[in-house]
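See structure below.
For this depiction, one protein chain was excluded, whereas all remaining protein chains were kept in their positions.
Order as written gives the chain letters A, B and C; numbering starts at 1 within each chain.
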Amino acid sequence: MTETRKTTYREALNEGLREALQQDERVFLMGEDVGHYGGCFAVSKGLLEEFGPERIRDTPLSESTFTGAGIGAALGGMRPIVEIMTVNFSLLALDQIMNNAATYLHMSGGLFNVPLVIRMATGGGKQLAAQHSHSLEGWYAHIPGIKVLCPATMEDARGMLWPALLDPDPVLIFEPAVLYPMEGTLPEKPTPVAIEGAKVLHQGKDLSLISYGSSLHKSLAAAEQLAGEGIAAEVIDLRCLRPLDDTTIIGSVSKTHRALIVDEGWRSGSLSAEISARIMEQAFYQLDAPVERVCSAEVPMPYAKHLEEAALPQVETIVATARRMLNG
Amino acid sequence: MTETRKTTYREALNEGLREALQQDERVFLMGEDVGHYGGCFAVSKGLLEEFGPERIRDTPLSESTFTGAGIGAALGGMRPIVEIMTVNFSLLALDQIMNNAATYLHMSGGLFNVPLVIRMATGGGKQLAAQHSHSLEGWYAHIPGIKVLCPATMEDARGMLWPALLDPDPVLIFEPAVLYPMEGTLPEKPTPVAIEGAKVLHQGKDLSLISYGSSLHKSLAAAEQLAGEGIAAEVIDLRCLRPLDDTTIIGSVSKTHRALIVDEGWRSGSLSAEISARIMEQAFYQLDAPVERVCSAEVPMPYAKHLEEAALPQVETIVATARRMLNG
Amino acid sequence: MSKQLTDLEHDLALLRQMLRIRRFEEKSAELYSAMKIRGFLHLYIGEEAVAVGVAEALGAEDAVVATYREHGHAMVRGMSMRAIMAEMYGKLDGCCRGRGGSMHLFGVKERLYGGNAIVGGGLPVAVGLALADKLQGNNRVTCCCFGEGAVAEGEFHESMNLAALWNLPVLFACENNLYAMGTALELSESVTNLTEKTAGYGVPSAAVDGMDVVAVEAAAKQAVATIRQSGGPYFLESRTYRFRAHSMFDPELYRSKDEVEQWKQRCPIENLKTQLQQQGWLDDAKWAALEKEVADEVADAVAFAEQSDWEPVEELTRFVYSDREG
Partner (left out) sequence: MSKQLTDLEHDLALLRQMLRIRRFEEKSAELYSAMKIRGFLHLYIGEEAVAVGVAEALGAEDAVVATYREHGHAMVRGMSMRAIMAEMYGKLDGCCRGRGGSMHLFGVKERLYGGNAIVGGGLPVAVGLALADKLQGNNRVTCCCFGEGAVAEGEFHESMNLAALWNLPVLFACENNLYAMGTALELSESVTNLTEKTAGYGVPSAAVDGMDVVAVEAAAKQAVATIRQSGGPYFLESRTYRFRAHSMFDPELYRSKDEVEQWKQRCPIENLKTQLQQQGWLDDAKWAALEKEVADEVADAVAFAEQSDWEPVEELTRFVYSDREG
């Protein structure tokens, strides 16, 4: 058996960064407060001391330009990791991400690929209100030319960065901010992780709970509760939001004949809609009931705790919806 | 009978602008080249001469700031119309649109609404390649706090602006660039137009073609072709992409039992996914076949004509898909 | 030269305002630890002279756009401690019904347009408010407060240019506290003298000791007078320092305790207090009375916030769109 040890999601990310910086001289990290501050959410803590200011670069507050500089540095032979503090600020860099990073390879007819990794914190649950709490990773998954990852487990938190850096094309990694303090175990030795494919984390025959990120943990909790009621839910961690793993999704739904998607994005136009549409297209005749969705309320996130909780997907809502789907 | 006259989609928009500027002193237009150039796509032609440089304001190339200035001017009592030349450039202003325009009312607990209208050209079909051809209106429709319109007819081109200006909240109007030269007729006297609700433009019992913008015209052409084959397609113009008109959509699908959504957005995560998901949720038991989608290929738009055509929804694809849906 | 009586009374008023901010925020920090306040909480402690001084140059008709570090700005605009504290509690009687929290204070009669938590995000909005005034013939000023970190954002550049190009009455009030979170000014700007930034836009500028409220007031009045006369923008840099961490999650690895201590010697409240004492205008009793008054006001605000109701959950999606027609 492999040795394991206790750690946190935050430390797992930190380890992933450290390993990448050790393994490849071309790798460097840049973003706001990644260095002297110790990382906005302490993810990059200690790296400045270990790798120095050339490779751990504090940037000015210039999201568009340091993201674009990441693109340029990638074109120039480096393997940059650009950190954008929070997904809301990435809107300032969206021109560079969509109009440049995602299009260079295609516009140039295959001449110039952009091996860039962009990481950012995402999601609500910390009472940070309407300018710091959105879950836009599913929205980003609309853009061809980029890949979109969302690690929800310790293994993925540590392991996804390296293959993302090996990928010849831009990869966006979204880290749900509420998961940073999450505790768990990791094998002592890093095990390779793929950056494609969903994973079935919990088997079940009655209903597929399809989820990712922080909602995954709510789905797992819901599955446990449902198990107590005699309902066997299968829980899928999407992991990779673009491209989506249709095989795993459709395979599960073909077995359970019922699907509930849990997605922290605002409901309309969220990733959950795409998954529902794909199930419609690929497994319509397998369904015993319409696919349903538990998403965030369509509201810029309110600050007050009770309102924020009401806005976000919660275990009770997942359980109640699943129960209704089976019994009703 | 009301008098009608021939005009173009472009002129209809121009008329709508002129009428709004005449009716309300607080209305002004600002954006790149709206004045001296005569409007990038000639939509604002002649307005500078008529209303002067205070109300027809050429801006520097500063998308983020002139959009944000529109927000501020709206807060300050004006009724600004901000023109962003092309949807791709709006990415530079997305921070202002999502983090400010869409959130002010909520963050302030209802104190400050933002009566702002933002117009922009959208879509492919003009061989403008990967940085000028995207159809992001469906993507924008994900954002709570804004309304999203897409006029596809002469009436809407002329009529949607005024109610959008009367709306207390930010309204985004997307103008498919390929439609500017489209010819049609308009009643001499402007008739009031609502900025909510979809419209059934063509009745049919066999299949619902749900569409908007430039794809609407392709859907209408497809319906005509299908009629020749004995298939009666109902064609819906969504008109308003946020909020969506579930009643009309579900009503039609409940009648036809089959739905095909035609949407120029990139397939994954497009508005078509949301519509499919809603039909799944609200009309699953009415469906005789899975809902299908004809969308753009997931590719940054190529320049070459044959490739661009292959990337965009086309009448033949709509017809073929509809046919397949009906014949098995 | 001995000051006039009215001047000294005025100084006392400034001192009082600064003390109100200080004590209110000290209490807020406590309440954060007690988990009554959550989310991000950014304290203005050490920087009070800036908001207080600048506010003196503005009238009730003028507008203010501030950042997430804006409790002080809300107060000097006349917002009650009650409304702010209740907001930070997330309560219905908060200025934004609990939807905004510490980073998003808004007020209609205060003409406070946020509380904006996107660095630089308030600059274009301020330009637009000034544009509205210009188009409507209002003789008003819009004051945009922002940290020196925001100077690196593209929106700073675009906003300076647009305000200058269109000659709009914006007071760009830069609060240079030397750090943007943990990033020192030298790590974010190639030219660290910020007043040199404005030549490229033709915008007049000045820098002032942001630890001296009287100096800030004078500089701000000068700035606003220039704006009212020219109709155009002005850039005022107040050189200041935050005594506390950036927010409640900051281990402060990026600066030395010594540096912080040295700046604390320049505490705007202590300094003005000492001056007034030396001039014989403030004795211990008067000071104690002032402290008492402020402490009472803070206590009252806390009590108010404690008692206030929560917005019913059913109202969650209210204020996504307006209830009424425009």
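Definition applied: a contact is a pair of C-beta atoms (placed from the backbone, for glycine too) under 8 Å apart; a residue touches a chain by one contact, two chains touch by 3 or more.
Predicted, not measured: the structure shown is a model, and the values here were computed from it.
Colleague: If you put the missing chain back into the full complex, which of the shown chains would it touch?
Modeller: Per the touch rule above, the missing chain touches A, B, C.
Colleague: Consider the whole complex, including the chain that is not shown, and state which of C:E158, C:E175, C:E217 or C:E311 touches that chain.
Modeller: Hidden-chain contact among the options goes to C:E158.
Colleague: From the list A:T7, A:T86, A:N99 or A:S133, pick the residue that touches the absent chain.
Modeller: A:N99
Colleague: Among C:F146, C:Y201 or C:F319, single out the residue that touches the unshown chain.
Modeller: C:Y201
Colleague: Using the touch definition from the top, which of B:A129, B:I236, B:I249 or B:I279 touches the missing chain?
Modeller: B:A129
Colleague: Can you name the residues of chain C that touch the chain not displayed here?
Modeller: 152-158, 161, 164-165, 187-191, 196-203
Colleague: Touching the absent chain: which residues on chain A qualify?
Modeller: Residues of chain A in touch with the missing chain: 28, 54, 57, 59-60, 62, 64-78, 80, 95-96, 99-100, 104-113, 115, 144-145, 147, 165-169.
Colleague: Residue-wise, where is chain B in contact with the chain that is not depicted?
Modeller: Spelled out for chain B, the touching residues are 32-33, 35-38, 40, 58-65, 88-89, 92, 126-132, 297-300, 302-307, 310-311.
By definition in this document, only the chains that are shown with their structure count from here on.
Colleague: Of all the chains shown, whose C-alpha centre falls nearest the centre of every protein C-alpha atom combined?
Modeller: A
Colleague: Using Cα averages as centroids, what's the distance between chain B and chain C in whole Å?
Modeller: Averaging C-alpha atoms per chain gives centres 41 Å apart.
Colleague: Roughly how far is chain A from chain C, going centre to centre by Cα mean, in whole Å?
Modeller: Distance between chain centres: 36 Å.
Colleague: Would you kindly tell me how far, in whole Å, the mean C-alpha position of chain B lies from that of chain A?
Modeller: Measuring from centre to centre gives 31 Å for this pair.
Colleague: What residues in chain A touch two or more of the other chains?
Modeller: Within chain A, residues 64, 88-89, 92, 129-131, 298-300, 302 contact more than one other chain.
Colleague: Among the residues of chain C, which are close enough to touch at least two other chains?
Modeller: In chain C, residues 98-100, 104, 116, 118, 121, 154, 320 touch at least two other chains, as defined above.
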